[in-house]
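In what follows, a single structure is set out as structure tokens and then discussed.
A protein chain is absent from this complex, but the other protein chains hold their places.
Right after this comes chain A.
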Amino acid sequence: MAHTEWKDAPGLPDFSLLKRLARDQLIFLLEQLPGKKDLFIDADLMSPLDRIANVTILKQHEVDKLYKVELKPIVSSSDQLCFLIRPRIQTVKWISDLVNADKVAGRFRRYKIIFTPQKFYACETVLEEQGVYGDVTTDEWNFYILPLDDDILSLELPEFFRDNFLEGDQRWVTTAGSALRLLQSVYGSFSKVYGIGRCAKMVYESWRELMEDGEQRTRQPEFAKVFLVDRDVDFVTPLCSQVVYEGLVDDLFRIKCGSVEFGPDVTSSDKSIKVMLNSQDKVFSEIRNEHFSNVFGFLSQKAKNLQTAYDKRRGMDIQQMKAFVADELKGLKQEHRLLSLHIGASESMMKKKTKQDFQELLKTEHSLLEGFEIRECITYIEEHINRQVSMIDSLRLLCLLSITENGLLSKDYRSLKAQYLQSYGIEHLLTFANLRQLGLLEEQQAGETLTVMESKVGKLVNDKTVGKLTDAFSSLAKKSNFRALSKRLALVPKSGEEYDLRVPRDMAYVFSGAYIPLSCKLIEQVLERDGWTGMEEVTRMLNGQEFAVTGGSSSSEARSKTDAQRIVLVMFLGGCTFSEISALRFLGKERGCRFIVVTTAITNSSRLLEALLDNSA
């Protein structure tokens, strides 16, 4: 049952080093501003910071008080203010206002901004324009990677997704390249890089340039292969309801930076508790990758074992009892605590899911994936919208419908959009514009095929009507071709076949046997073929942009015997879901290799869609 242990699995590199590097650099930067200072921290940097440093360390470096950046006037009596922020124009404007307010009040202070993971020119321009350049010193804290678990590394940049894919801003490309360079510098080289997606290609190029810029290291590789994949190569997977334990917990309770807050409904007390969810949690590590339907059985078995272990106490003499308390009790208590927590969480999730008619929702999703009874699906979605239940779920279903069907029929699109706006607010027409631009929710263009588009492009090129040309390109890039891809890659098993979720036979188990995540299937295929050969049709349907690059040949033979050869680094640009991570863990187990996931952030359907909403100021 446990995916964590299997024979012959290669060991993973020790990523805690990355935390230490980040912490030490932060300390170094704090020392650049000697003396007592107040530290203002961006809200979304709090949790990542929590994982690498503690308040004692900050105090040791003369941080007096800590504040959260709230973009409001501040109350601080300190003569030195330090700001630890993401490079965002709005935050820098706020800081400029503070400085100018101080100037007006005749107050003298020293100000330092530490941008992480890097600074942007646009931010510095704001300082200049606001007349505070020079009053404020700036620095960079290159905290590129936060290890969330043994096999999960996160850039903790949720905005990567919107910035890159919706706005078309490449500001994070070099960041991702730098993260890869950091990994390579610390953990050694690799023998092969594969990738697919426009951003993946740019990140690779950026990484390459950085490596050529910097010093060259000769080091035994700790991971042999790297796979870069853009989120927009596969939008279907993150839009599906998650049903493996970790994914489900994320969907319902939102795991933040590897930690989750369980409310009173889980703890069955009047307070909430925060827990870290990772491989250190022995109960969690055994159920995280399991389909939810297996979890109850597992937990109850575990509870029985625990009972037996406790029961041993009966009939013990004093000496035995002493030994029991010393050796076992602590472990048992710990296990007991964890067990009751996950049982509570499972119960609470069951309740929540029953309440929202989860079964019906899943049935609709599966029909969409299979392309079966689409009319019924549309009716279901329509009623979902009409009843004003979850705004995000309605949007999610609409997007799934659109991607799997290559766009909605014009009359359906109009009617569903109109009803959506009626139910959730007309301002969402901005959201619809975003979704359309990204190709997540579109109206079918009557009779338009790829070839038609191509000839259209050809004409436009001659006309040099470039504005229109751009439109043509973007709509060309949007065709999802899901149905054809699904057929080609056998993503959706034939319906009616029994699927034993207790003994998964492929990665489809993460979606109840209904669908193999496209992203993971691509990774599997490419690793198997050692490249894209034979997948030309697939890559064409994914709009090309695939690449495979081989490293030095001389040493790779020698290396192939080592563990490192069986470690694959997968970087998701734009976020990855826990379901995908579970699927890759499964794949690794099947193939005797291990995957390390590097992601710009952990995502799920809600986060993905919330990033695209435009319904509030």
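By our rule, contacts are C-beta pairs under 8 Å (C-beta built on N, C-alpha and C of every residue); 3 or more make two chains touch, one makes a residue touch a chain; residues count from 1.
One rule holds in what follows: contacts and distances are computed from a predicted model.
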item: From "Oligosaccharyl transferase subunit", "Spermatogenesis-defective protein 39 homolog", "Ribosome biogenesis regulatory protein" or "Transporter", the hidden chain's UniProt protein name; value: "Spermatogenesis-defective protein 39 homolog"
item: Contact with the hidden chain (one of A:374, A:392 or A:430); value: A:430
item: Touching residue (missing chain; options A:66, A:374, A:409 or A:501); value: A:66
item: Absent-chain contact - pick from A:303, A:332, A:362 or A:421; value: A:421
item: Touching the absent chain when the full complex is considered, from A:78, A:185, A:279 or A:444; value: A:185
item: Touching residues on chain A - with respect to the absent chain; value: 20-21, 23-25, 27-28, 42-44, 46-47, 49-51, 53-57, 60, 65-72, 74-75, 86, 88-91, 118-122, 124-125, 133, 140, 142, 159, 163, 167-174, 182, 185-186, 189, 193, 198, 201-202, 204-209, 211-214, 216-218, 274, 383, 386-388, 414, 417-419, 421-427, 429-430, 433, 457, 461, 466-467, 469-470, 473, 476-477, 531, 543-545, 547-554, 614-617
